[in-house]
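The complex appears here minus one protein chain, its other protein chains still in place.
What follows is chain A.
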Amino acid sequence: MASANDNADNAAPLFTAVSGSARQLFQLLRCINFVSKSHVQITKEGLRFTTEESQVMQGIAFLDKALFTAYTYSPPAHEDTEDFEPAPFQISLSSLLETLQILGINESKDRWSNRDSNYNGINGFSSRGGPTGAFDNRILGMNGICRLSYAAAGEPLCIILEETGVTTTCNLVTYEPEFQEEIPLQKDAIAQKIIMRASWLHDAINELSSTSPTRLTIVSSPTAPYFTLSSSGPLGSATVEFSKDPQLLETFQVPRRTVNTYKYSLIKGASRAMAIASKVSIRNDEQGVLSLQFMIEVEGGGFSFVDFRFVPFIPEEGEGEEESEVGEAERFE
């Protein structure tokens, strides 16, 4: 029955997904919310959100398709080759996060219940202005159903949120990507690998903030002191030292001593992930590129991973604090 015109309009979108919990997505995406724009790459396996700061820090949140109750990725038929991936696009991450919590992920029951039912009937739901019933979506754990869709390259990313009969539709403009490459971590030249509880790293990083530092130095060594984070500032210096206690450092593979310095404020940018993650894998390659991989237990079971990569300062002889702002771009390789 459908006309050709309708067909074009209703052509299966490139990508659709339904998530039962907007909160899960919100939790993960908030970890990389250190800049406002994020790249989105849609793949068969899931959605990859990448943010970048000054070409020396990248945060990658991968929303695995297992997080969604339905996940359809249908590349155009004529391009249906094995490794086809649509061109990444850029969206405003802060807007996306705002959208995801528009119905009050951080709780706001009364926000709607006391209103007139005008708002409630929109989706054909009978308005339930009264107190929470036994079948309330919140109690059933169905709050915040979230549909994502992306029709085709250049189209907006469409997010539809449903909660208690309220539907929010949000179209986020997609932009041309600004950057292409990832910060390369030479996986075949990993200099060290340490796995520990993320909360301990978080604690250590917070501890160092007392000196209001510009730089963070990470030293790992096969002999004591095994793993230290240190910083210094105008009021003095601070060092947090971890022993090799297997209870502390679950994995400790450090064949030789490495010393790397990073910009403190950037590392601090990953603290949201440190706070909610259960474990972190700290890896360095030969060039000093730091990878922090956080394992995050999402609500409702399962694990997701959020990655961060940092480019180190180039070690210089006798370099001082005051040089800390020297062009970071040139260190990027």
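Going forward, a contact is a pair of C-beta atoms (placed from the backbone, for glycine too) under 8 Å apart; a residue touches a chain by one contact, two chains touch by 3 or more; residues count from 1.
Convention: contacts and distances are computed from a predicted model.
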Options "AP complex subunit sigma", "TP53-regulated inhibitor of apoptosis 1", "DNA repair protein rad9" or "PRELI/MSF1 domain-containing protein": UniProt name of the undisplayed chain: "DNA repair protein rad9"
Hidden-chain contact residue, picked from the options A:Glu45, A:Asp245 or A:Glu299: A:Asp245
Option from A:Ser199, A:Ser221, A:Ser265 or A:Gln287 whose C-beta touches the chain left out: A:Ser199
Residue among A:Ser210, A:Thr251 or A:Ser278 that touches the chain left out of view: A:Ser210
Interface with the unshown chain - residue positions in chain A: 197, 199-200, 203-204, 207, 209-211, 225, 232, 235-245, 247-248
